[in-house]
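A single protein chain has been removed from this complex, and every other one stays in its place.
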């Protein structure tokens, strides 16, 4: 977790298009810029300040922006989120962090009953511009409760928006976008991708001119659409490469926004490919894959050649490191899912 | 909320088959019997004791079974559920209550991270036979947070089972079944149905010999399957009667168990009717309707004549009384959903 | 109990006779509106209500100390008396009990009263956040948050007390210990017997006061505000009072407390007490009391008329008020709803 490269790159000036950096660096840079651009933004949570966060996402920000803008709180997630509500009422834009996905649960009451509803309850007079950063999903052999996928829960809550970036470029732009919105956004960071590097074009969110709120085609294909988000996008791209060797041409759609879901993009892709598999780490039952599958089925009932497949985590508590490769959808399981769809024959 | 009838009926002796009672009475009777049959069962929560609960579900039970078996706790839901974990570890079968659906949120951390996982974490040595009663769903013109539908959240949590009764007979038998299980069960009581009366055959859970864990056909039909649970089952039965006047023969399936879902029953019904609409009060996005629809689509892809429709609450916070009839699926909206399915033409 | 340093400067001016009379008028207005609202519920004008009968001194007295040009108040579902004292539009306030809109129809930003809060202890942390915002902005507003003896059991209260004390946030935690949380008496709720006693564990000053003595409440609250405003951190006030009525219009207190217990627990009616005192001190006379009551009645009539005239909010608000920036999915749902409900 050396941050030497990072430290030389947290300045606000634009580098050349296509700077290579890790997602950790991209997020850190986005936060740095957001703090510089909007004096009402605040970053706080457990160990966000002096330590720079256990994942170093807020590294150097307290030193640069001061202890009032970037600070550590006592160890209490409900406190952190409840305090965010009051700060938002006072005109601030809080960017709190919960240290790990599994520790969002103690704050669910404040998130669901307060953050998500205050704008509604107050008839629009008390907006909640809160960007909650949640290091999310599994894959790092961590202790219990450090590998959870809460997107289905968050997506079901009226009043929340939910987004997850899949690479450094997306991380930079989506965080900058989320942190300038007047509504609460849950920002789910795929922690297993923090140290993966990629090109970030800070000047152009989407060279293709796409909307910041939609899904994004990461690879075009004709035979089947793989829908994923977070860390599963990279895995699906790998799968697509493998499948291509067998002549199977797969489209990979990065859903990005998990609420609201870009139903039009799902329909557009599957109307073309006529087949879809949705992949996520969360348990199967009542996971977001069900919503995605149903949206596809509604939008493309006539063109679909097979029921949408879901390749997901199992309906079991997230297991310990030794078993996590068995739990998280791996390349083989995704390939099996693709095969089931491709071989489906109307009975 | 007079309880004079109830008080004469809480004895443990069996009445004649088909006694008419309200769901409140049926639940009270089930709890009374469970307390009598298993000395390790305990009932506790806010106002469960002397008051008998704000809905009187535990009425008279403290007086009859004593202050050790039925007791009031301080006002803290996380405390109530966290204490349940310890009691279960000590060999008890806690039957805690949270006073209203919306007040389960403060306890979500204990429910998700502890109750649902302790059996797993302890490798089966510390089972969690906890039956959590949650007065659920809307329809009673109550204050904010008193009309929530949390089934999608609970159903997504590995380690929990979830059930909801639709009438007094189901309430009696499902609660007795749930409260004798060695695993945690979330028991979602449709509070708008508490005072509706119906026949309860205490001797025979299912005269047709069905499984206590499956879904249940409440009305047979040939043209379309309506899938519902809780208070929506009665509404769907009404809708079926109305549709019958127009010659539309609707099957109504009471899902009952929201986790695990009886996928076989869904498939069996829709293979016959070839069309389905799922109805729930919870918001649409990432609601349990998506899972139900996807299970149906997976199970009946070839026979389905139209995509499964969902008629649900909207993606908005549960509104105040004046607007709740606009929010909860009403007869008209369900009929519109049915119409869309029946009129669906492959493009 | 009084662990608040005496030197809190500026808060010590005694109440003038005019102010005392104003307090009485407020208490009568609140009492009358409160008892009327119970009647409204019986008459079907509103579906439910949570009366604060017996807590008028605690509510009017504390609300009276608020400076609505700079402070901010976080109520529960039972702070009608605070709202009235702060000058909130009472039709807009009572609309929550008409089931018109959960948070009430008043503007929280303008009125400095947060939306009505139905989650027990739900807004205690909000006060801490708002107050910390004052520190960050270099302003001198104080947040006052109300909660009950029952609410004191919630984890959020602990987190709020600790956060506020760690950050020295200008918060006044105003606890109305009214003896009951629905059917559970304080002695089976609050271990140790006093919420005020908890403050010391956070290094926070606290006052336990006679919450039925409106003058004592005003004075204590002013002292607490002065302390918090001067940057010396949060203060907790526990006002000992009694919930003389049912928990709400659907509650039946006869199931858990006898009339004898009620009489003993309640003690003297705070309104009667204050009236005796004003009479004894020659601050007010019968004519004044009669006038105050008449004004309260006229006010209630006006509010009732307003409430009865209040139509339902248009269903589109369900969709339009979810976000500042709506979403295509939500707009589609709204369009669908409009179509299907207009058809009907």
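In this document, chain identifiers A, B and C correspond to the written order of the chains, with residue numbering beginning at 1 in each.
Definition applied: contacts are C-beta pairs under 8 Å (C-beta built on N, C-alpha and C of every residue); 3 or more make two chains touch, one makes a residue touch a chain.
Worth saying up front: this structure is predicted, and the values here are computed from it rather than measured.
**Student:** Considering the full assembly, with which of the depicted chains is the omitted chain in contact?
**Tutor:** Computed over the complete complex, the missing chain touches A, B, C.
**Student:** Where the complex has a chain not shown, which of B:60, B:127 or B:210 is the residue touching it?
**Tutor:** B:127
**Student:** For chain C, which residues touch the unseen chain?
**Tutor:** Its contact residues with the unshown chain are 153-159, 161-162, 164-166, 188-194, 197-204.
**Student:** List every residue of chain B that touches the chain not included in the displayed model.
**Tutor:** Chain B touches the chain not shown through residues 42, 68, 73-74, 76, 78-79, 81-92, 94, 109-110, 113-114, 118-127, 129, 158-159, 161, 181-183, 213, 260-261, 263-264.
**Student:** For chain A, which positions touch the chain that isn't shown here?
**Tutor:** Here the touching residues of chain A are 1, 46-47, 49-52, 54, 72, 74-76, 78-79, 102-103, 106, 141-146, 284-285, 314-317, 319-323, 326-327, 332-333, 336.
Convention: only the chains that are shown with their structure count from here on.
**Student:** Averaged over CA atoms, how far is the centre of chain B from the centre of chain C? Could you give it in whole Å?
**Tutor:** 36
**Student:** Could you put a whole-Å number on the gap between the CA centroids of chain A and chain C?
**Tutor:** 40
**Student:** Give, as an integer number of Å, the spacing between the C-alpha centres of chain B and chain A.
**Tutor:** 32
**Student:** List, in ascending order, every residue of chain B touching at least 2 other chains.
**Tutor:** In chain B, the residues touching two or more other chains are 102, 106, 144-145, 285, 314-317.
**Student:** Tell me, which residues of chain C touch at least two other chains?
**Tutor:** Correct list: 101-103, 119, 155-156, 317, 322, 329-330.
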